[in-house]
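Note that this complex is displayed minus one protein chain, with the remaining chains in position.
Chains here go by letter, A and B, matching the order in which they are written, and residues are numbered from 1 within each.
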Amino acid sequence: MPEAVITAESLRKTYKVKGKADFVAVDDLSFEVAPGESFGLLGPNGAGKSTTMKMIGAVSTRTAGSLSILGLDPDQYGPEIRSRLGVVPQQDNLDGELNARENLFIYGRYFGLPAKVCHEKADELLAFAQLEDKAKSRVDALSGGMKRRLTIARGLINDPRILLLDEPTTGLDPQARHVLWDRLFRLKERGTTLVLTTHYMDEAEQLCDRLIVVDKGRIMAEGTPSSLIRQHSSREVLEVRFGSDRNQQVAGTLEGIGDRVEVLPDRILVYTSDGEAALERITALGLSPITSLVRRSSLEDVFLRLTGRSLIE
Amino acid sequence: MTGVIEQATVGRRGGVRALWAGNPWAVVQRGLIAARSSSWVVVLSGFFEPVFYLASMGIGLGALIGTVQTSGGAEVSYAAFIAPALLAVSAMNGAIYDSTWNVFFKLNYGKLYEGMLATSLGPLDVALGEILYALLRGLVYAAGFMVIMQIWGLNLAWTAILALPAVLLIAFGFASLGMAVTSYMKTFQHMDWINFVLLPMFLFSATLYPITVYPEWVQGIVMAFPLWHGVELIRGFTTGVLSPDMGWHILYYVVMIAVGLVFTTKRMRALFLD
Partner (left out) sequence: MKPITQPTLAELTAEAMEWGRKPRRRGSWYVTEHMVRAMRAYGWTIVVGALGQPILYLLGLAVGLAALIAVPIPDGGREVPYLLFVAPALLATAAISVASEEFTYPVMAGFKWRQYFYGFNASALSSGQIANGVVLGAAARMLVTVVAYWAFICIFFEWLYPGAANFATSWISIVIGLVAGLAFGAPLMAYAGALEEDKGQFALVQRFVFMPMFLFSGTFYPLATLPLWLQWIGWISPLWHASELGRVVTYGKTVEPWLLAVHVTYLLVLTVGGVILARRVFTRRLAK
């Protein structure tokens, strides 16, 4: 296996809070990312994903631990590391005073690329982002999905070795998400290393070769999406609803059906290898749920299992 | 200059190296492209403010006041007295606007710097780039105003041409200090406090009348503030009455620039890299 392009060991980041104990954003993270790999950080809001991304992006200094990006220490070699990274932040921070093409051009200039190269790359990336007809449009006039694609295109202006994507599809409609996923697959095929955070399970399953589940600044689990599901969940999940005031009461009588029963405020989850069979047993008990649904187990279930909390709270 | 900066950050992890990629001109270029697509009237409008002042005060008050004696001892028309001061004030206002309001907005709302700093640019590139752009704009305004002064016959000596580099020095001083101050600001309301400093400085710094109308102790306070030094410096050049004191005015600004840059660098580091 080739040497890792990102190596983090006992990475830690705390913020000073006036009059209180330091706030620990990242507690103790150790992981490695191999070249060409697509690596995901999964966790709820406030888990420390964005802070980790900032440290990898060499724009936030760590409090303790060691971190190496492309073999360099970000504290010493910020400009060098960033010159080989592409960054797609959680919130688009495109330049509102410039049009789409100018955004790409000037971003290239920030890397010190010659103007000629920037012009060429700008056109090439407008095509990649399927925004050729929007080249002269002001950023404000673009839709959410277009802005996202433009931000990704901007992150590619320097042919980065590693592309960092923080919540790349948050706030996009389903169609825009699929267009975006398609573009990211293409990058993956070209061998770009992708590091992405998400709280969408389907996205992690779609895009990541390997991922870590993070909560409260610590790693809860690590592995490929399928291995994590195998390890921490059942094959299928049965979701049943009895009305918000009855779920808790009914749950007690469901013990023994399936491998495990989880009660959420609005529904009950029954983890089992056969959802239909579990539903039959519930109806056999004389219970009639208002709605029922059998689905495949997902990373959401893994997360629930590991932390006892739902991802999107 | 770099010596000062290194000293300020030495002993902290990374030194100046993590802050500087040597590419501030990319930030200047960004400003130029943005200006190209924004309204020209708005960009140029800043030029008119001192011209209006000069016309109103020079014509109207000039008729009531007649001539005024400068600190250099020259007896000049009222318009010739206030014109160099208005030039210094407009350098101050422009530099402060660009380095405070403008920077504050980009810092907190536009998220522009976040994007810039994700590239190989460091915070120092961004800060210096913004300052350089502000200076460029200030220079254009100042040159325009000098033309008006020339037409009106208010440039009394050939040394008036030296007012241009003096304007740059003044603008650089205010911009670097303004940026340092802005980096501490949290809300738009804080920004209003800047006006509370600028307005009295404008009214009291020997701009519209000589400070000799005040008692000594008030004069001392006025002299502690930067604008007075700028006004005196430029007035010396446009009236052609040079004195060794002008060296002190220049030194004042050099120190101001250095202090501003050291603080800006420190704060940039704290804001963006910690």
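Here, a contact is a pair of C-beta atoms (placed from the backbone, for glycine too) under 8 Å apart; a residue touches a chain by one contact, two chains touch by 3 or more.
As the structure is a computational prediction, the values presented were derived from the model and not from experiment.
By the touch rule given at the top, the unshown chain touches B in the complete complex. Within the whole complex, the absent chain has one touching residue among B:W20, B:Y53 or B:F174, and that is B:Y53. From the set B:W20, B:F104 or B:F204, the residue in touch with the chain omitted from the display is B:F204, counting the whole complex.
By the touch definition given at the top, subunit B reaches the unshown chain through residues 38-39, 41-42, 45-46, 48-49, 52-53, 55-57, 59-61, 63-65, 68, 187-189, 192-193, 196, 199-200, 203-204, 208-209, 213-214.
Note that only the chains that are shown with their structure count from here on.
Subunit A and subunit B have centres, each the mean of its CA atoms, that are 45 Å apart.
Those residues of subunit A that touch subunit B in the shared complex are 57-61, 74-80, 82-83, 85, 87, 89, 91, 93-99, 102, 105-107, 109-112, 138, 154, 158. Against subunit A, the residues of subunit B that register as touching in their complex are 13-14, 17-21, 23, 26-27, 29-30, 33-34, 37-38, 110-112, 114-122, 272-274.
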